[in-house]
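Note that one protein chain of the assembly has been removed; the remaining protein chains are unaltered in position.
Take a look at subunit A:
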């Protein structure tokens, strides 16, 4: 028999569409019961002997739950005790519509043969299909359908019964439904009373979920989060002091916790803790938010629990509530209480496209899926896409559109796909995007400012520069380095002192201030070195060729030349723009070999030996002043030349030559700093490293105390000495570990202008003044 279903739907653009669908009714849908002799089914799912021991229903019976019972009590249905249950197609479809995870669990139960759950396609059965009456709501119609099916089942099996009656028990929590079905003569119980009647299994009562059963709360747009206040309210609140403004930083380890850095006067910024989903109120990492402090009795300490947002949740917060309670439980007694607040409004969103992977929905034909970003501080994003199956194993980029207050996750859209996950190219791309490294090719505008090849030094350039092409200058760099920033030379002077020169590539000759090339380099900020790939700050023509101090070619440089005596004291310093001709581009290993090889005695080797000797003295002097040698283990990958896959891993060893180059670079930077401060005392660009406050050293002290060692942190020298002395027998790596920890305690070094501050001290290098002058190609 053919019926037709007509309903009106609202389209995305706001129009109205009338949908007409055919609806066939069949007579060959069987009841699925073993008991039944009428139905010609192939295999019966519901058993004849369906007995669950209950003092309400002492006879064999089948259970028939309605939608709300399934949605709220899915745990009970999953229990192995509950068998022989009829799930109607109406109920199944409604569950699918309202909750994907519960739908999946229900389907798993249906597939489990041991549970004897049967799906009855009541919508297409001629006798159990009903049409909506005028004035009846959709929910009422579904409830009526359930009642009609129950009645049909009872009558159907009544005919088939022999001695003991096989009854159908309707489980519903809805009072109206219950009343109406009892009027119709059906056996109905509330889920609670039925479960409590199972005397043989009292533990099932524990699995009962508490529900709000009197109201038919089917609307999925529950308000989960408090409203954001309008901008005017926020601004007046900040002015009056009720609210504070700050940057929102999500916690990497705990998705229910975050800190807001409130901007105070000057450099100060106080940290305020935010805990709990409601208090977080839809703020995303790096947004500018307005917070309201909570009263002191509600302050909490930062939790020591690591929590991750697991699994796709529904639009309700019940799952998160449990975790929040666990969080609060763990917090009591963890760490000191910190000022706590809650987010009342967002001043400025700071959303960008995020990289990550798609987490497919449980329902096959679903178009909405959850996207998990690579950065753990960003929440999952719900996106709508039809190409979910193609995107499943790939890294994709998704941008957030908004976060409505009834939705557990923000909504977003797919931007583009980056490639298969695990593929080296894709992962590199993800890395660069996540850390905001500009890595596109240089634009035409930028490239237009490069000098035309072939380039050579012109007469005018020579006229204003010192000609140092005759000096035995050499450069020492890591193997495979093409951007050579610096070169050194050392030669004996007739008066017994030595002349040492550090020559830095003259990049400012090629990049004039303000042009596109300068701006692009400024925006990139630095050259990024990845294994097997290097993303240049300036185009390759400059970085690897014209600026780079390659050997046996004339190059423009900026030289810093000292006259140093044998005790490594500086007698004279002078600076000059120059032209050099490097005689050799050595690697650290090659330079070391030359120094050690007593048979080699050419100019380059003699120069290297001189530099090495002086460097050692300089280093000793620095250490006496309290310079820190902290350990940042650097590893080096060996890449197979054919497959470009890493085949070996080695930690970089520090040779004498590494430290030799380092010493002279430091010396050059210090000398330049002194000179520019002399000349431009109000506006010299310097670099300082403030001493860390004693509280920063807490973790270092804790670690050292665990091995009964003491680290003195009052001055840099004391720290350096106690780090040297801190050794444990049979645990040689301990010293390296302590040094790594010490690195974590340090403050960040900063650039500053000499006129704005009076303290120039560089703590880590134990130098009264410092700047960055060397390595201009990559900084």
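One rule holds in what follows: a contact is a pair of C-beta atoms (placed from the backbone, for glycine too) under 8 Å apart; a residue touches a chain by one contact, two chains touch by 3 or more; residues count from 1.
Everything that follows uses one rule, which is that contacts and distances are computed from a predicted model.
J.: So one subunit is absent here. Using its UniProt record, which name fits best from "NADH-ubiquinone oxidoreductase chain 2", "Exosome complex component RRP41", "EKC/KEOPS complex subunit BUD32" or "Trafficking protein particle complex subunit 2-like protein"?
T.: Answer from the UniProt record of the missing subunit chain: "Exosome complex component RRP41".
J.: Of the listed residues A:51, A:100 or A:481, which contacts the missing chain in the full complex?
T.: For the chain that is not drawn, the touching residue is A:100.
J.: So one chain is hidden, and I want to know which residue out of A:26, A:48 or A:175 touches that hidden chain in the complete assembly.
T.: Only one listed residue reaches the unshown chain, and that is A:26.
J.: From the listed residues A:130, A:347, A:363 or A:415, report the one that touches the chain absent from this view.
T.: In the full complex, the listed residue that touches the missing chain is A:363.
J.: Tell me which of A:66, A:123 or A:174 is the one touching the absent chain.
T.: A:123
J.: For the chain left off this view, which of A:54, A:72 or A:89 is in contact with it?
T.: That would be A:89, which touches the missing chain.
J.: On subunit A, where is the contact patch with the chain that was removed from view?
T.: Counting over the whole complex, subunit A touches the hidden chain at residues 2, 4, 15, 17-26, 89, 93, 96-97, 100, 107, 110-111, 119, 121, 123-124, 361, 363-368, 386.
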